[in-house]
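Heads up, one of the protein chains got dropped from this complex, but the rest are sitting where they should.
Let's look at subunit A:
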Amino acid sequence: MIEMNRINHQFAIGKKGKERVIPVLHDIDMQVKQGEIVAIVGRSGSGKSTLLNLMSGYIRPTSGEIRVAGQAVTSLSEGEWANFRLAHLGFMFQSFQLIPSMTAFENAELPLVLKGIGLAQRKKKVMEMLEQVGVAEYAGHYPGELSGGQQQRVSVARSLILNPPIVLADEPTGSLDSDNESQLLSMIQHLNQDRGTTFVLITHDEQVASIAHRTITLKDGRLLNAYATGGTLVYETH
């Protein structure tokens, strides 16, 4: 489902002409199979968010090739990436990233609007999805009027509304209390089982990593092999 071949990435910081290059990722080779829940773990600054951003197309690798859903995405234009995201990817963010001036309904509806789906069909689909994640009664509420858990549910509804084959989640439980965290993880597991949705989860939370079929560990921008077994993280040098 997702293939990364010899991915290198570096950032340039500082003024033009006096830039300093900071390498972030080194020779990353990895695969995520269809229907898998993969957790990418590592310490802060290990490059896990950069890896997810490369998969999302928010940044481009300095070198290497990425294939998502069978398509080479490295050379896609910004417009092509937008269409690709809409067709294949769903996103969950640590800080939910809901648009504050839109209601829960309108936030969840956004991917359908971007795809050009008709109003009647949208209404039905959004209400079903909000029902499924348990926030249908808050459809008319603005994000500021919802709790963190409710906001994340709306965010989940938005990420799944187009039934994407892959969901990329960056610290999805980072802003949730333990109850809401458990509910979200259970929801992810159910979606994975029921719909066969592939999840890539960025986390440094052991509980999150425990639901993954496979855990990939990053250290200083390099990939280590690690598997979650019985909730314990075991690191193996690649």
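FYI, a residue touches a chain if its C-beta (ideal position, glycine included) is under 8 Å from a C-beta of that chain, and two chains touch if they have at least 3 such contacts; residues count from 1.
Everything below uses one rule, namely that contacts and distances are computed from a predicted model.
Q: Write down which listed name, "ABC transporter permease", "Circadian clock protein KaiB", "NADH-quinone oxidoreductase subunit NuoF" or "MacB-like core domain-containing protein", is the UniProt protein name of the chain that is not shown.
A: In UniProt, the chain excluded from the picture bears the name "ABC transporter permease".
Q: Which of these touches the unseen chain: A:N8, A:N53 or A:Q132?
A: A:N53
Q: Identify the residue among A:L86, A:A136 or A:L224 that touches the chain left out of the display.
A: Reading the full complex, the residue touching the unseen chain is A:L86.
Q: Contact with the hidden chain only, please: which subunit A residues?
A: These residues of subunit A touch the chain that is not shown: 53, 56, 58-59, 78-79, 82-83, 85-87, 89, 91, 93, 95, 97-102, 110-111, 113-116, 118-119, 158-159.
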